[in-house]
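One protein chain omitted, others in place.
In this document, chain identifiers A and B correspond to the written order of the chains, with residue numbering beginning at 1 in each.
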Amino acid sequence: MTAAGGPVIPNFGSGSSCVTGDHLFCWDWVKQHWGDTLGPALAQHVELTAIAVSVGFVLAFSLALLAHRRRRAEQPISIVAALVYTFPSIALFQLLVPFTGLTYTTVEIALVSYTLVILFPNIVAGLEAAPPEVIEAARGMGLTPRQTLFRVEVPLALPAIVGGLRIAVVSTIAIATIAATILPKGLGFPIFYAIALPTPFKTEIYSAGILAIALALVCDRALVLLGRAVTPWTRVGG
Amino acid sequence: MIYDTANTHTFVQALRFIADNPGLLATKALEQMELSGAAIGLALLVALPLGIVLGHLHRGSGVAIGASLFGRSLPSIFLIAVFLTVLGLGFENNMVALAVLALGPILTNAYLGVEGVDEDAVEAARGMGLSRSGILTRIELPLALPLIYIGIRVAAVTVVATAPIAAYAGGGGLGDIIANQASYRLSGVLGASICVMALSAGVWALLLALQRATTPKGVRVARVQNPAGELGKEGL
Partner (left out) sequence: MSTAAEIVFDRVTKRYAGRDGAALHELSLTIPAGTFCVLVGPSGGGKTTALKLVNRLISLDEGDIRIDGRSIRELEPVELRRGIGYVIQNVGLFPHMTVGDNIATVPRLLGWSKTRIQERTAELLDLVGLEQGDAKRYPSQLSGGQRQRVGLARALAVDPPLLLMDEPFGALDPITRARLQDELRRLHHTVAKTVIFVTHDIDEAITMGDRIAILREGGLLAQYDTPDAILAHPADEFVTEFIGEDRALRRLALRRLSELELDPVPNPDRPRVEASGASTVRNAVSLMVESGESRLLVLGDDGTPIGVLSLAHAAELLR
(Lines give C-alpha, C1' and ligand atoms only; values in the text may rest on other atoms or scores of the structure.)
Protein backbone atom coordinates (compact mmCIF):
# COMPACT_ATOMS: atom_id res chain seq x y z
CA MET A 1 0.00 0.00 0.00
CA THR A 2 1.18 3.49 -0.71
CA ALA A 3 -0.52 6.80 -0.08
CA ALA A 4 -1.87 7.99 -3.39
CA GLY A 5 0.14 10.76 -4.94
CA GLY A 6 2.94 10.59 -2.40
CA PRO A 7 6.41 11.33 -3.61
CA VAL A 8 8.77 8.42 -3.55
CA ILE A 9 11.71 9.16 -1.34
CA PRO A 10 14.81 7.37 -2.55
CA ASN A 11 15.36 4.34 -0.45
CA PHE A 12 18.52 2.63 0.54
CA GLY A 13 20.56 5.75 -0.20
CA SER A 14 23.97 5.15 -1.48
CA GLY A 15 23.90 1.57 -0.38
CA SER A 16 26.53 1.04 2.28
CA SER A 17 27.29 -2.53 3.16
CA CYS A 18 25.26 -2.20 6.32
CA VAL A 19 22.23 -1.14 4.40
CA THR A 20 22.40 -3.65 1.58
CA GLY A 21 23.09 -6.37 4.04
CA ASP A 22 20.02 -5.22 6.03
CA HIS A 23 21.70 -5.30 9.39
CA LEU A 24 19.78 -4.38 12.48
CA PHE A 25 20.49 -0.67 12.58
CA CYS A 26 22.61 1.46 10.30
CA TRP A 27 23.79 4.76 11.73
CA ASP A 28 25.21 5.90 8.49
CA TRP A 29 21.81 5.71 6.86
CA VAL A 30 20.33 7.79 9.64
CA LYS A 31 23.00 10.44 9.31
CA GLN A 32 22.72 10.46 5.58
CA HIS A 33 18.96 10.73 5.46
CA TRP A 34 18.29 12.97 8.38
CA GLY A 35 17.98 15.98 6.12
CA ASP A 36 15.68 14.50 3.54
CA THR A 37 13.63 11.95 5.42
CA LEU A 38 13.70 11.91 9.17
CA GLY A 39 14.15 15.60 9.89
CA PRO A 40 11.25 16.81 7.77
CA ALA A 41 9.08 13.94 8.98
CA LEU A 42 9.73 14.97 12.55
CA ALA A 43 8.93 18.59 11.85
CA GLN A 44 5.70 17.63 10.10
CA HIS A 45 4.80 15.39 12.96
CA VAL A 46 5.27 18.16 15.48
CA GLU A 47 3.13 20.44 13.36
CA LEU A 48 0.33 17.89 13.01
CA THR A 49 0.30 17.23 16.74
CA ALA A 50 0.47 20.84 17.79
CA ILE A 51 -2.52 21.83 15.70
CA ALA A 52 -4.54 18.80 16.76
CA VAL A 53 -3.91 19.30 20.47
CA SER A 54 -4.57 23.03 20.37
CA VAL A 55 -7.84 22.72 18.52
CA GLY A 56 -8.84 19.65 20.50
CA PHE A 57 -8.15 21.41 23.76
CA VAL A 58 -10.24 24.44 22.90
CA LEU A 59 -13.14 22.23 21.86
CA ALA A 60 -12.83 19.90 24.82
CA PHE A 61 -12.66 22.79 27.25
CA SER A 62 -15.73 24.44 25.80
CA LEU A 63 -17.67 21.19 25.87
CA ALA A 64 -16.52 20.52 29.41
CA LEU A 65 -17.75 23.92 30.57
CA LEU A 66 -21.07 23.14 28.95
CA ALA A 67 -21.28 19.72 30.57
CA HIS A 68 -20.29 21.24 33.89
CA ARG A 69 -23.14 23.69 33.80
CA ARG A 70 -25.69 21.31 32.36
CA ARG A 71 -25.04 17.94 33.88
CA ARG A 72 -27.44 16.28 31.51
CA ALA A 73 -25.22 17.12 28.57
CA GLU A 74 -22.41 15.02 29.95
CA GLN A 75 -23.96 11.63 29.26
CA PRO A 76 -24.52 12.03 25.52
CA ILE A 77 -21.12 13.62 25.01
CA SER A 78 -19.48 10.77 26.89
CA ILE A 79 -21.21 8.19 24.77
CA VAL A 80 -20.07 9.88 21.58
CA ALA A 81 -16.57 10.01 23.02
CA ALA A 82 -16.60 6.28 23.67
CA LEU A 83 -17.75 5.59 20.13
CA VAL A 84 -15.00 7.68 18.62
CA TYR A 85 -12.38 6.03 20.77
CA THR A 86 -13.33 2.54 19.63
CA PHE A 87 -13.50 3.51 15.99
CA PRO A 88 -10.43 2.12 14.21
CA SER A 89 -8.13 5.00 13.40
CA ILE A 90 -7.21 3.79 9.95
CA ALA A 91 -10.89 3.75 9.10
CA LEU A 92 -11.59 7.19 10.46
CA PHE A 93 -8.95 8.75 8.28
CA GLN A 94 -10.26 6.97 5.22
CA LEU A 95 -13.86 7.90 5.89
CA LEU A 96 -13.09 11.58 5.99
CA VAL A 97 -11.34 11.56 2.64
CA PRO A 98 -14.50 11.69 0.52
CA PHE A 99 -15.52 14.80 2.40
CA THR A 100 -12.28 16.67 2.85
CA GLY A 101 -9.88 15.01 0.47
CA LEU A 102 -6.31 13.90 0.92
CA THR A 103 -5.43 16.96 2.92
CA TYR A 104 -4.16 18.20 6.23
CA THR A 105 -7.77 18.96 7.10
CA THR A 106 -8.72 15.32 6.98
CA VAL A 107 -5.85 14.33 9.16
CA GLU A 108 -6.53 17.12 11.61
CA ILE A 109 -10.22 16.35 11.93
CA ALA A 110 -9.39 12.77 12.83
CA LEU A 111 -6.62 13.72 15.26
CA VAL A 112 -8.74 16.39 16.89
CA SER A 113 -11.48 13.84 17.43
CA TYR A 114 -9.17 11.56 19.34
CA THR A 115 -7.70 14.39 21.34
CA LEU A 116 -11.17 15.59 22.23
CA VAL A 117 -12.36 12.27 23.58
CA ILE A 118 -9.35 12.01 25.84
CA LEU A 119 -9.43 15.57 27.12
CA PHE A 120 -13.16 15.95 27.68
CA PRO A 121 -13.62 13.48 30.58
CA ASN A 122 -10.46 14.69 32.25
CA ILE A 123 -11.47 18.34 32.18
CA VAL A 124 -14.97 17.53 33.40
CA ALA A 125 -13.56 15.50 36.28
CA GLY A 126 -11.21 18.34 37.08
CA LEU A 127 -14.00 20.90 37.21
CA GLU A 128 -15.96 18.71 39.57
CA ALA A 129 -13.03 18.31 41.92
CA ALA A 130 -13.49 21.55 43.82
CA PRO A 131 -14.45 20.82 47.45
CA PRO A 132 -18.05 21.83 48.23
CA GLU A 133 -17.13 24.11 51.13
CA VAL A 134 -14.86 26.10 48.84
CA ILE A 135 -17.73 26.64 46.42
CA GLU A 136 -20.03 27.58 49.29
CA ALA A 137 -17.53 30.07 50.66
CA ALA A 138 -17.11 31.59 47.21
CA ARG A 139 -20.86 31.97 46.78
CA GLY A 140 -21.28 33.34 50.26
CA MET A 141 -18.59 35.95 49.69
CA GLY A 142 -20.41 37.31 46.70
CA LEU A 143 -18.59 35.82 43.73
CA THR A 144 -20.81 35.49 40.70
CA PRO A 145 -21.13 32.00 39.20
CA ARG A 146 -18.79 33.03 36.40
CA GLN A 147 -16.23 34.39 38.82
CA THR A 148 -16.45 31.23 40.87
CA LEU A 149 -15.87 29.20 37.74
CA PHE A 150 -12.85 31.04 36.45
CA ARG A 151 -11.21 32.09 39.70
CA VAL A 152 -11.82 28.96 41.72
CA GLU A 153 -13.05 25.90 39.83
CA VAL A 154 -10.82 26.17 36.77
CA PRO A 155 -7.58 26.75 38.70
CA LEU A 156 -8.44 23.83 40.94
CA ALA A 157 -9.05 21.74 37.82
CA LEU A 158 -5.56 22.42 36.49
CA PRO A 159 -3.92 19.23 37.79
CA ALA A 160 -6.55 17.10 36.03
CA ILE A 161 -6.36 19.23 32.90
CA VAL A 162 -2.60 18.93 32.71
CA GLY A 163 -2.91 15.20 33.35
CA GLY A 164 -5.35 14.92 30.48
CA LEU A 165 -3.10 16.99 28.24
CA ARG A 166 -0.19 14.69 28.91
CA ILE A 167 -2.19 11.67 27.87
CA ALA A 168 -3.67 13.47 24.87
CA VAL A 169 -0.33 14.72 23.58
CA VAL A 170 1.38 11.37 23.88
CA SER A 171 -1.53 9.50 22.31
CA THR A 172 -1.86 12.00 19.48
CA ILE A 173 1.81 11.72 18.64
CA ALA A 174 1.35 7.97 18.37
CA ILE A 175 -1.88 8.13 16.37
CA ALA A 176 -0.50 10.76 14.04
CA THR A 177 1.63 8.04 12.50
CA ILE A 178 -1.55 6.73 10.90
CA ALA A 179 -1.85 10.00 9.01
CA ALA A 180 0.60 8.50 6.58
CA THR A 181 -2.20 6.40 5.17
CA ILE A 182 -3.57 9.65 3.78
CA LEU A 183 -0.64 12.03 3.48
CA PRO A 184 3.02 11.33 3.03
CA LYS A 185 3.74 13.41 6.07
CA GLY A 186 4.85 12.76 9.59
CA LEU A 187 6.89 10.01 11.12
CA GLY A 188 4.38 7.39 10.05
CA PHE A 189 5.33 7.75 6.45
CA PRO A 190 8.81 6.24 6.67
CA ILE A 191 7.38 3.34 8.64
CA PHE A 192 4.54 2.55 6.26
CA TYR A 193 6.90 2.95 3.40
CA ALA A 194 9.62 0.72 4.78
CA ILE A 195 7.22 -1.99 5.86
CA ALA A 196 5.80 -2.33 2.38
CA LEU A 197 9.12 -2.95 0.71
CA PRO A 198 9.88 -6.46 -0.49
CA THR A 199 12.26 -6.76 2.42
CA PRO A 200 11.15 -4.38 5.17
CA PHE A 201 13.92 -1.90 5.87
CA LYS A 202 14.66 -2.11 9.55
CA THR A 203 16.68 1.04 10.08
CA GLU A 204 14.08 3.31 8.62
CA ILE A 205 11.36 1.72 10.70
CA TYR A 206 13.30 1.86 13.92
CA SER A 207 14.64 5.37 13.52
CA ALA A 208 11.28 6.86 12.67
CA GLY A 209 9.56 4.96 15.45
CA ILE A 210 12.14 5.82 18.07
CA LEU A 211 11.92 9.46 17.07
CA ALA A 212 8.16 9.35 17.59
CA ILE A 213 8.52 7.75 20.99
CA ALA A 214 11.24 10.17 22.01
CA LEU A 215 9.13 13.11 20.91
CA ALA A 216 6.25 11.83 22.99
CA LEU A 217 8.34 11.33 26.09
CA VAL A 218 9.96 14.75 25.80
CA CYS A 219 6.58 16.43 25.44
CA ASP A 220 5.27 14.52 28.42
CA ARG A 221 8.14 15.66 30.59
CA ALA A 222 7.71 19.23 29.40
CA LEU A 223 4.05 19.12 30.38
CA VAL A 224 4.92 17.73 33.80
CA LEU A 225 7.19 20.71 34.38
CA LEU A 226 4.58 23.08 33.02
CA GLY A 227 2.00 21.51 35.29
CA ARG A 228 4.17 22.05 38.33
CA ALA A 229 4.78 25.63 37.35
CA VAL A 230 1.11 26.52 37.15
CA THR A 231 0.09 24.76 40.33
CA PRO A 232 2.41 26.13 42.99
CA TRP A 233 0.04 25.19 45.78
CA THR A 234 0.45 21.50 45.12
CA ARG A 235 4.15 21.62 45.69
CA VAL A 236 4.22 22.87 49.26
CA GLY A 237 4.20 20.42 52.13
CA GLY A 238 0.80 20.06 53.81
CA MET B 1 -5.35 3.31 -3.08
CA ILE B 2 -8.61 4.08 -4.71
CA TYR B 3 -10.75 6.60 -2.87
CA ASP B 4 -14.49 6.59 -3.18
CA THR B 5 -16.50 9.64 -4.04
CA ALA B 6 -18.23 11.55 -1.26
CA ASN B 7 -21.59 10.20 -0.43
CA THR B 8 -24.15 10.58 2.28
CA HIS B 9 -25.54 7.20 1.43
CA THR B 10 -22.30 5.63 2.53
CA PHE B 11 -23.73 4.85 5.92
CA VAL B 12 -26.74 3.10 4.45
CA GLN B 13 -24.48 1.24 2.07
CA ALA B 14 -22.33 0.21 4.96
CA LEU B 15 -25.29 -1.35 6.67
CA ARG B 16 -26.16 -3.11 3.45
CA PHE B 17 -22.60 -4.37 3.25
CA ILE B 18 -22.98 -5.86 6.69
CA ALA B 19 -26.26 -7.45 5.75
CA ASP B 20 -24.84 -8.82 2.50
CA ASN B 21 -21.66 -10.27 3.91
CA PRO B 22 -22.40 -11.94 7.20
CA GLY B 23 -20.13 -14.86 6.50
CA LEU B 24 -17.14 -12.77 5.54
CA LEU B 25 -17.57 -10.44 8.46
CA ALA B 26 -18.07 -13.29 10.88
CA THR B 27 -14.90 -15.01 9.71
CA LYS B 28 -12.90 -11.83 9.90
CA ALA B 29 -14.36 -10.93 13.25
CA LEU B 30 -13.45 -14.32 14.60
CA GLU B 31 -9.91 -13.94 13.29
CA GLN B 32 -9.66 -10.59 14.95
CA MET B 33 -10.98 -11.86 18.25
CA GLU B 34 -8.55 -14.75 18.12
CA LEU B 35 -5.67 -12.37 17.65
CA SER B 36 -6.97 -9.95 20.24
CA GLY B 37 -7.68 -12.65 22.75
CA ALA B 38 -4.21 -14.09 22.38
CA ALA B 39 -2.65 -10.67 22.76
CA ILE B 40 -4.68 -9.83 25.85
CA GLY B 41 -3.95 -13.20 27.34
CA LEU B 42 -0.24 -12.74 26.84
CA ALA B 43 -0.35 -9.26 28.33
CA LEU B 44 -2.33 -10.51 31.33
CA LEU B 45 0.20 -13.24 31.90
CA VAL B 46 3.05 -10.76 32.07
CA ALA B 47 1.57 -7.57 33.44
CA LEU B 48 -1.03 -8.71 35.93
CA PRO B 49 1.21 -10.67 38.33
CA LEU B 50 3.92 -8.05 38.00
CA GLY B 51 1.55 -5.21 38.81
CA ILE B 52 0.04 -7.05 41.77
CA VAL B 53 3.40 -7.97 43.22
CA LEU B 54 4.85 -4.49 42.81
CA GLY B 55 1.75 -3.00 44.38
CA HIS B 56 1.89 -5.41 47.27
CA LEU B 57 5.51 -4.58 47.92
CA HIS B 58 4.88 -0.87 47.42
CA ARG B 59 7.83 -0.81 45.08
CA GLY B 60 8.57 0.14 41.53
CA SER B 61 5.98 2.87 41.17
CA GLY B 62 8.12 4.48 38.52
CA VAL B 63 8.05 1.35 36.40
CA ALA B 64 4.39 0.66 36.97
CA ILE B 65 3.22 4.12 36.11
CA GLY B 66 5.83 4.71 33.47
CA ALA B 67 4.70 1.57 31.68
CA SER B 68 1.46 3.26 30.75
CA LEU B 69 3.18 6.39 29.59
CA PHE B 70 5.57 4.37 27.50
CA GLY B 71 2.87 2.11 26.14
CA ARG B 72 0.81 5.08 25.13
CA SER B 73 3.70 6.58 23.20
CA LEU B 74 4.19 3.49 21.03
CA PRO B 75 2.67 3.97 17.62
CA SER B 76 0.76 0.84 16.76
CA ILE B 77 2.15 0.70 13.25
CA PHE B 78 5.62 0.88 14.70
CA LEU B 79 4.97 -2.09 16.95
CA ILE B 80 3.56 -4.08 14.09
CA ALA B 81 6.55 -3.20 11.95
CA VAL B 82 9.12 -4.00 14.60
CA PHE B 83 7.76 -7.40 15.37
CA LEU B 84 7.36 -8.10 11.72
CA THR B 85 11.07 -7.60 11.27
CA VAL B 86 11.92 -9.53 14.38
CA LEU B 87 9.53 -12.45 14.22
CA GLY B 88 8.70 -12.56 10.57
CA LEU B 89 5.26 -12.77 9.09
CA GLY B 90 2.68 -14.77 10.97
CA PHE B 91 0.31 -14.84 13.86
CA GLU B 92 2.95 -14.35 16.54
CA ASN B 93 4.37 -11.04 15.42
CA ASN B 94 1.00 -9.34 15.54
CA MET B 95 0.01 -11.02 18.75
CA VAL B 96 3.13 -9.80 20.50
CA ALA B 97 2.82 -6.30 19.06
CA LEU B 98 -0.76 -5.95 20.31
CA ALA B 99 0.17 -7.48 23.65
CA VAL B 100 2.74 -4.73 24.15
CA LEU B 101 -0.05 -2.19 23.77
CA ALA B 102 -2.08 -3.94 26.42
CA LEU B 103 0.71 -4.09 29.00
CA GLY B 104 0.46 -0.49 30.15
CA PRO B 105 -3.13 -0.26 31.38
CA ILE B 106 -3.02 -3.70 32.99
CA LEU B 107 0.24 -3.10 34.80
CA THR B 108 -0.50 0.40 35.98
CA ASN B 109 -4.00 -0.29 37.20
CA ALA B 110 -3.04 -3.54 38.91
CA TYR B 111 -0.27 -1.68 40.67
CA LEU B 112 -2.43 1.26 41.69
CA GLY B 113 -5.21 -1.03 42.77
CA VAL B 114 -3.15 -3.15 45.10
CA GLU B 115 -0.88 -0.36 46.25
CA GLY B 116 -3.76 1.92 47.05
CA VAL B 117 -5.66 -0.45 49.31
CA ASP B 118 -6.61 1.22 52.57
CA GLU B 119 -3.60 1.06 54.86
CA ASP B 120 -5.78 0.68 57.89
CA ALA B 121 -7.35 -2.47 56.53
CA VAL B 122 -3.94 -3.97 55.87
CA GLU B 123 -2.71 -2.93 59.29
CA ALA B 124 -5.71 -4.50 60.96
CA ALA B 125 -5.17 -7.71 59.02
CA ARG B 126 -1.55 -7.85 60.05
CA GLY B 127 -2.57 -7.27 63.62
CA MET B 128 -5.00 -10.16 63.43
CA GLY B 129 -2.22 -12.47 62.40
CA LEU B 130 -2.72 -12.88 58.66
CA SER B 131 0.37 -13.98 56.74
CA ARG B 132 1.73 -11.85 53.90
CA SER B 133 0.17 -14.08 51.28
CA GLY B 134 -3.03 -14.14 53.27
CA ILE B 135 -3.17 -10.38 53.29
CA LEU B 136 -2.60 -10.34 49.58
CA THR B 137 -5.27 -12.83 48.66
CA ARG B 138 -7.91 -11.98 51.22
CA ILE B 139 -7.56 -8.25 51.65
CA GLU B 140 -5.57 -6.54 48.94
CA LEU B 141 -6.75 -8.42 45.87
CA PRO B 142 -10.49 -8.20 46.54
CA LEU B 143 -10.22 -4.50 47.32
CA ALA B 144 -8.09 -3.95 44.25
CA LEU B 145 -10.50 -5.68 41.90
CA PRO B 146 -12.30 -2.57 40.62
CA LEU B 147 -9.10 -0.94 39.45
CA ILE B 148 -7.68 -4.19 38.13
CA TYR B 149 -10.78 -4.70 36.06
CA ILE B 150 -10.65 -1.16 34.75
CA GLY B 151 -7.13 -1.84 33.52
CA ILE B 152 -8.15 -5.07 31.85
CA ARG B 153 -11.16 -3.44 30.21
CA VAL B 154 -9.20 -0.53 28.85
CA ALA B 155 -6.48 -2.86 27.59
CA ALA B 156 -8.98 -5.17 25.96
CA VAL B 157 -10.84 -2.43 24.14
CA THR B 158 -7.57 -0.83 23.05
CA VAL B 159 -6.39 -4.12 21.57
CA VAL B 160 -9.66 -4.89 19.80
CA ALA B 161 -9.91 -1.39 18.37
CA THR B 162 -6.27 -1.33 17.28
CA ALA B 163 -6.11 -4.86 15.87
CA PRO B 164 -7.18 -3.79 12.36
CA ILE B 165 -3.76 -2.30 11.83
CA ALA B 166 -2.27 -5.79 11.96
CA ALA B 167 -3.58 -6.20 8.44
CA TYR B 168 -0.48 -4.38 7.26
CA ALA B 169 1.55 -7.31 8.52
CA GLY B 170 -0.64 -10.18 7.53
CA GLY B 171 -2.64 -10.19 10.70
CA GLY B 172 -6.01 -10.78 9.15
CA GLY B 173 -9.20 -9.86 10.91
CA LEU B 174 -11.52 -7.00 10.02
CA GLY B 175 -8.42 -4.97 9.21
CA ASP B 176 -8.21 -6.92 5.97
CA ILE B 177 -11.34 -5.11 4.88
CA ILE B 178 -10.60 -1.74 6.46
CA ALA B 179 -7.15 -1.50 4.88
CA ASN B 180 -8.41 -2.61 1.54
CA GLN B 181 -10.67 0.07 0.26
CA ALA B 182 -9.76 -0.86 -3.27
CA SER B 183 -11.62 -4.15 -3.05
CA TYR B 184 -14.31 -3.41 -0.56
CA ARG B 185 -15.05 0.26 -1.20
CA LEU B 186 -15.91 2.78 1.44
CA SER B 187 -19.09 1.01 2.39
CA GLY B 188 -17.02 -2.02 3.25
CA VAL B 189 -14.57 0.02 5.26
CA LEU B 190 -17.35 1.65 7.22
CA GLY B 191 -19.24 -1.58 7.61
CA ALA B 192 -16.21 -3.38 8.97
CA SER B 193 -15.47 -0.44 11.26
CA ILE B 194 -18.94 -0.60 12.71
CA CYS B 195 -18.29 -4.26 13.42
CA VAL B 196 -15.09 -3.34 15.21
CA MET B 197 -16.99 -0.87 17.35
CA ALA B 198 -19.58 -3.50 18.12
CA LEU B 199 -16.87 -5.96 19.09
CA SER B 200 -15.27 -3.38 21.38
CA ALA B 201 -18.57 -2.60 23.02
CA GLY B 202 -19.25 -6.29 23.45
CA VAL B 203 -15.89 -6.93 25.05
CA TRP B 204 -16.40 -3.97 27.36
CA ALA B 205 -19.83 -5.16 28.43
CA LEU B 206 -18.66 -8.72 28.90
CA LEU B 207 -15.77 -7.74 31.11
CA LEU B 208 -17.99 -5.40 33.08
CA ALA B 209 -20.43 -8.22 33.71
CA LEU B 210 -17.54 -10.43 34.74
CA GLN B 211 -16.43 -7.75 37.16
CA ARG B 212 -19.87 -7.43 38.70
CA ALA B 213 -20.08 -11.19 39.06
CA THR B 214 -16.73 -11.64 40.74
CA THR B 215 -16.42 -8.57 42.90
CA PRO B 216 -17.53 -8.96 46.52
CA LYS B 217 -20.52 -6.83 47.35
CA GLY B 218 -18.88 -4.58 49.85
CA VAL B 219 -16.21 -3.35 47.48
CA ARG B 220 -17.03 -0.05 45.92
CA VAL B 221 -17.04 0.10 42.15
CA ALA B 222 -15.57 3.25 40.70
CA ARG B 223 -17.79 5.27 38.45
CA VAL B 224 -17.26 3.87 34.97
CA GLN B 225 -17.15 6.44 32.22
CA ASN B 226 -15.58 5.35 28.97
CA PRO B 227 -12.23 3.96 27.87
CA ALA B 228 -10.75 7.28 26.85
CA GLY B 229 -11.72 8.85 30.13
CA GLU B 230 -10.57 5.91 32.16
CA LEU B 231 -7.11 6.28 30.74
CA GLY B 232 -7.01 9.60 32.46
CA LYS B 233 -7.60 8.12 35.88
CA GLU B 234 -4.05 6.91 36.12
CA GLY B 235 -1.59 8.80 38.25
CA LEU B 236 -0.66 12.26 37.13
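We adopt the following convention: a contact is a pair of C-beta atoms (placed from the backbone, for glycine too) under 8 Å apart; a residue touches a chain by one contact, two chains touch by 3 or more.
Just so it is clear, the structure is predicted and the values come from calculations on it, not from any experiment.
Shown chains touched by the undisplayed chain in the intact complex: A.
Listed residues A:Ala43, A:Leu66, A:Ala137 or A:Ala214: the one in touch with the omitted chain is A:Ala137. Although one chain is not displayed, chain A still touches it through residues 131, 133-144, 147, 152, 155-156, 158, 231-233, 236-238.
The rule we apply is simple: only the chains that are shown with their structure count from here on.
On the side of chain B, the complex with chain A involves touching residues 1, 3-7, 10, 69-70, 72-78, 80-82, 84-85, 157, 160-162, 164-165, 168-169, 174-175, 178-179, 181, 186, 189-190, 192-193, 196-197, 200-201, 225-229, 231-232, 236.
On the chain A side of its complex with chain B, the touching residues are 1-4, 78-79, 81-92, 94-95, 97-99, 102, 117-118, 120-122, 125, 159-160, 162-164, 166-167, 170-171, 173-175, 177-178, 180, 187-188, 191-192, 194-196, 200, 202, 205-206, 208-209, 212-213, 216-217, 220, 227.
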